[in-house]
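Complex shown without one protein chain; remaining protein chains in place.
Letters A and B mark the chains as written, and numbering starts fresh at 1 in each.
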Amino acid sequence: MSKNLEQDTIEVFINSLAHFYQQLGLDEVEIGVPYLLDSNHPIVEDYTGIIGISGRRKGCVYYTCPQALLSYILLAMGEKDVTTDHLCDLVGEIANTIAGNARQAFGAEFMISVPVVIKGEPEKVSLPKNTRCVVIPTKWKFYQSIIVVALE
Amino acid sequence: MFFARNFGKYRAIVISVAMFIILDLGVLGLNFYISSQIASDAVNVNLAGRQRMLSQKSVKALLDYQNDLAQGASGADAYQEMLSSVALFDRTLQAFHSGGYTSDATGQEIFLAAVETPISIAVVEESLAIWKPIRRDFSRLERESNSGRPLLSHLVDIAKQNNLTLLKLMNDLTNDLESVAKQKSDTLRWIQASAITLAILNFFLILFHFIGQLRSSDAVAEFARKETQEILLTVREGLLLLDSNLIIGSQYSESVKAIFGDRDFAGMSFRSLLHNLVVGQDMTTTEEYIKLLLNEQVKENLIGSLNPLSDVEVSLPQANGGYAVKHLSFRFNRTIEDGKISHILVTVLDITETVALRQSLEAARNQQGLHTDALKKLAHLDSTTLSAFLSRTEQDLHAINDTLKDEAAEPQGYNAKLQNCLRIVHRVKGDAGALDLLQIATAAHHFEDQLQILQKTEGLQGSDFLPLTLSLNDFLQLIAELREISDLLQNLQPVQVVAESGAVTTEQIPLPLDEQPIMRLAKRIAQENDKAISVTFDAEEAAVLSAEQRILVQASVIQLVRNAVVHGVESAEVRLLAGKPPTGTIDVRVSLEADGLRVSVRDDGQGLNLKRLREQAEAKGLYSREVLDGFSRTRVMGLIFEPGFSTAAEANEHAGRGIGMDLVRTNVNKMKGRIRISNQPRRYCEISFLIPTSQLEDSLVAEAV
């Protein structure tokens, strides 16, 4: 049947994100129950970092989260300067780290783009058409963010 | 630096050899010294001997001279001989006394050292005392030649008088000098003998000591070599050393041969070893990586994550000429000698099995593709029924997705999610089974499996649901594929069928309470359980049900029939022994009663065994023995509708998960109905439910609107 969504790939993304939080000492991050999402109706929060994936697998992975959560992460990193620039920078870095680690797991045929950061504006998130994506909800304190994995 | 480091090791041998050389030099020096002493002693002895001869010769010449004169001869020859003998004697004696020159036998001037031993000194002193007056007389004789006859005879008298004494003295001198020379040569011989003895001793010392030491160090080396060899023969990992040019060293483990084939690898380059296995860019990257390890300035601990060969898939030639695909994991470590990187230790592990295990687990997750027999079954189905079923299943699966998506507090929330999903998927399975869509039934069965694994998982977490979510995606994909096929099939159906189905305008087409799927399911389950059954079907009255109710009733009947076949009807043998016909009968009946519509499924099987139900409930930990004892008969029978209760020993697709009857209860509750069980052990069991009239009217009104 479909091999579009492989558990390993997604687990790498989940572990990378959990790892990212842990490295910052934010270890109470909860991974929620993953569910499916129609790629024609993407979900985005305030800030979104998108990494394009090409090579053997095509599609993208994005991390999106509310501004408040990003601000908290920045504060947790000891950063007091919570400007839009910083928030964009951070969300891009998170997406980049998640995808970079996936590349480590899947090798050179798994090519990743530089992060594209958008603020709001879901119409700018273009996912592969007519596929279902896997949404992995994550929760830290009471802030929710999601990783969306859309691979053809 | 080299010497300082190695001196310790060779200290003993260096000292021994040095001693040997010093000893030899000493002996040689002494030898030279004493030999020269002996040579001069020999001259002394000779000259002393000559003194003896000269004393006699002088006396004889003196007497001859006297005789010659007496006989009237000139006596010149004797006179000359006398004078030269006396002069030589005198000169030599003086030299013996206080050192000086004399002439030797050949007339050469030689230096004579003064005698040193007390005896010789005394002898020379005494001789001089005697000789001096004689010598004076000879001198006078010489000065007053021809005139001194009386002097001559006086001299002859003195000579005769002292001749023997002087001879004896010279003899003593000779003897003494001889004994000195002998003593010296004895000393020399003694020194030589002891030096040789010492040298020999030293040689043996060196010989024994170092042979022993060499032997023991050889033994240690041999032991170490054996030990290394043993390690290299037995380790599972391929071990080999690379030098800075990436050339393989002479010692490598036996496993290297097992992995790369039976060849001699010593002296081969690492690139040739991996020739055809790791190609192009990867090989270059690998060499670059090893060079990094050889680079002193790069920190070994800080580059481990860059190893390009931590997992490589290779095709290795086999003994039978074929190729085998293997997964190898290479590790590279520095070996340090004298603070410098001397070699790279390469560890090769065959991780094929580990990888294969991982892949087979992955493959097990990927479900099978569409089979042709599945296609045949699809073709046999009425297209309307099929598409209705597929839409509903899709909706069900989306409902499952919504369940997953709903926020829930763990763990209670997660368990509620699972229970909800189980109910939905069980209905899908029932319907699929009824339509004989084995592939969907199997997919649903797998999904149920996964749900139940999660139910048993301690400390369930969100990420544990990932395989489930992915299965759900696969499931949706399967339904989408079936829909495509169904659409194709629909185009192939005769026109009038399309027209017929076109009459049904509601978007969600209800399944009629249809006899055929239920009959088929019952037959199939009976066959699989090795039972013989016949089903009677009387469901005309179901027409009063709303579309939604019909779905609920159909699903419930499927579960009840399934339950009757699996749990109710006995095998033919048991039935015959019980005096029953071998074929079990199941009656499905839908009948209007005064207060509603009754749906019943009755089998003539073994009935419910209350004792077993109690035991089962206790074993499952649903209730304690005390509580169960307090239960009424009806309450005990009601246990079969509780979630998680099942009396079948092993779960299969048809029963035994304890879901089916739970589903019936849920469905009946939805219709606000009541369940009734009439049971007679070993005779029959009838499970029925009543949908109250109020519900029927409501639905009729709803349908009218």
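One rule holds in what follows: contacts are C-beta pairs under 8 Å (C-beta built on N, C-alpha and C of every residue); 3 or more make two chains touch, one makes a residue touch a chain.
In this text, contacts and distances are computed from a predicted model.
S.K.: If you look up the hidden chain in UniProt, what protein name do you find among "PTS glucose transporter subunit IIA", "Transport permease protein", "Response regulator" or "Potassium-transporting ATPase KdpC subunit"?
M.R.: The chain we cannot see is recorded in UniProt as "Response regulator".
S.K.: Can you say which of B:245, B:297, B:320 or B:412 touches the chain missing from this structure?
M.R.: Within the whole complex, the residue contacting the unshown chain is B:297.
S.K.: In the whole complex, not just what's shown, which of A:52, A:66 or A:100 touches the removed chain?
M.R.: A:100
S.K.: Counting contacts across the full complex, list the positions on chain B that touch the omitted chain.
M.R.: Counting over the whole complex, chain B touches the hidden chain at residues 281, 284-285, 288-289, 291-292, 295, 297-299, 301-303, 305-308.
S.K.: Residues of chain A in contact with the chain that isn't shown?
M.R.: 16, 19-20, 22-24, 74, 77-79, 85-86, 89-90, 92-93, 96-97, 99-101, 103-104, 108, 112, 114
The working rule: only the chains that are shown with their structure count from here on.
S.K.: In their shared complex, at which residues does chain B touch chain A?
M.R.: 305, 362, 365-369, 401, 404-405, 407-408, 414, 417, 461-463, 465-467, 469-470, 472-474, 476-478
S.K.: Okay, in this complex, where on chain A does chain B touch?
M.R.: 1-8, 10-11, 14, 30-36, 104, 132, 134-137
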